[in-house]
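Comments concern the structure below.
Our next item is subunit A:
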Amino acid sequence: MVELVFWFSAILAVIFASFMLAQSSLFASSICLLAVLMQAATLFFLSGAPMLAFVQVLVYAGAVMVLIVVAVMASPGPAPASIWSRLSLPRPLVWAGLILPALEFALLLWAGAFPGGGSMGAALSTQNQIGPILFGPYALATEAVTLLMFLASLAVLDS
Partner candidate 1 sequence: MTLSIWGVSVLLFLAGLAMVVLRRQLLAMLLGLELMINSVNIALVYTGSLWADAEALSAALLILAIAAAEVVVGLSLILKLNGAGAPVDSSGLSELKG
Partner candidate 2 sequence: MTLGWLSLAWMLPALFGAAAMMAGARARGVALWGSGLTLSLWFVLGWTYGLEGVESLSESGPVLAWGIRYALFTDGLSWSLCGLTAFLTLLSLLSSWRLRVSAAYWACFLWLEAALMGVFLARDLFLFYVFWEATLIPMFFIIGLWGSENRRHAAMKFFLFTFFGSLFLLLGLLGLVSENHRMTGGWNWDMAALTGPDGGMGLAIFLALILGFGVKVPIVPFHAWLPDAHTEAPAAGSVMLAGVMLKMGVYGILRVAIPAFPKLAWDLLPWLGLLAAVNVIYGAICAMAQSDLKRLVAYSSVSHLGFCLLGVFSRTPEGLTGGSLQLINHGLSTGALFLLVGFLYERAHRRGLADFGDLASRAPWMTLFFSIAIFSSIGLPGLNGFVGEFMSLAGMTRVFAGLAVAGVLGVALSAAYALPAYQAVFWREPGPGSVSAQVGDLDGREKAILWALTVLMFAIGLYPKPWLEMIWSAMQGLQL
């Protein structure tokens, strides 16, 4: 049953990602992105990190997407003629630029170098370690990230 849910959310995420790419209106794109992130949350949950899933939902649904939607609303102006960028390179070259990495990653995946096995739902206990690690060995990282977020907020001020 867990497999079923997993496959379902994975496919849903990919579908919403492609929608996001193709939407002409920014608002629709952002909603599709929110949907993809929610599927990501479900995947976190399935991978045995419910706390992470919860944080993902909280951060993204709650804060980030709200900001983006507000920004989308705030930017006035008619929708531009076409939503695609005017790349100065010939069309086939652009598509090749995108298809080739996909093939390369596919080759990587097919090469089977990835660690396999193991049931989908890992023991819940691992997520209990997050706290001690964040404030233990990774204390420097957490400190740095908090300072980083503080610095990012400085961007909003314009003296």
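In picking the candidates, the idea was that all candidates are chains of the complex that A comes from, given by their letters.
Everything that follows uses one rule, which is that contacts are C-beta pairs under 8 Å (C-beta built on N, C-alpha and C of every residue); 3 or more make two chains touch, one makes a residue touch a chain; residues count from 1.
Just so we're clear, the structure is a prediction, and the values are computed from it rather than from any experiment.
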item: Candidate from this complex that touches subunit A, chosen among 1 or 2; value: 1
item: Residue numbers on subunit A that touch candidate 1, as the complex places them; value: 3, 6-7, 10, 13-14, 17-18, 20-21, 26, 29-30, 33, 36-37, 40, 43-44, 47-49, 52, 55-56, 59-60, 63-64, 67-68, 71-72, 74-77, 80, 82-87, 94, 97-98, 101-102, 105, 109, 114-118, 120, 122-123, 125-130, 133-134, 137-138, 141-142, 145-146, 148-149, 151-153, 155-156, 158
